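Note that one protein chain of the assembly has been removed; the remaining protein chains are unaltered in position.
Presenting chain A:
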């Protein structure tokens, strides 16, 4: 098992017109995420009881009408934020893939979380994304594009902290042939990586707020 995350970098509030934004990268994979809202939305999408999420992942090329990542990002955010706090409103989260060198799904989830944190959204549980792939019976975390293309199985975990403080699965997409033992091993590998990502979140937010104090 190879369990090392690539170097993470994050710049917050770099888009002036968005309520929250983040430029986040893991290794050479980089995304820009922006978050605008809660605010007025189209009447046809208005929900009397909860906030409406408008999630859009856009790759740097191709048709961006639909993306396979929209579903997992939307589901994760809907569990991490109490949407009933903001009825009759809409929040738009847009993630642009700037450069893809593997684990774009996990990086997009992390970037979305940073944009929401930058916006000051009240979280029930902060979340992060971790991708684990199987390459010749070895599990690799945060793979590059080359490793991902050669893999025989992929699992994308969206992880949040449970009530007992331990990481728990918030969403999961797995493809490829997995038996339960391999899947459990992938989850065991993802947990310390998720803890490391949460530590990174903490350090970035501490740096942001310490600058604001001056």
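Remarks
As a working rule, a residue touches a chain if its C-beta (ideal position, glycine included) is under 8 Å from a C-beta of that chain, and two chains touch if they have at least 3 such contacts; residues count from 1.
Quick note on the criterion: contacts and distances are computed from a predicted model.
When the listed names "Trafficking protein particle complex subunit", "Orange protein", "Ribosomal RNA-processing protein 43" or "dolichyl-diphosphooligosaccharide--protein glycotransferase" are checked against UniProt, the chain not shown comes out as "Ribosomal RNA-processing protein 43". The chain omitted from view is touched by exactly one of A:47, A:75 or A:195, namely A:75.
Although one chain is not displayed, its contacts with chain A can still be listed: residues 65-66, 68, 70-72, 75, 79, 155, 160, 162, 168-180, 183-184, 187.
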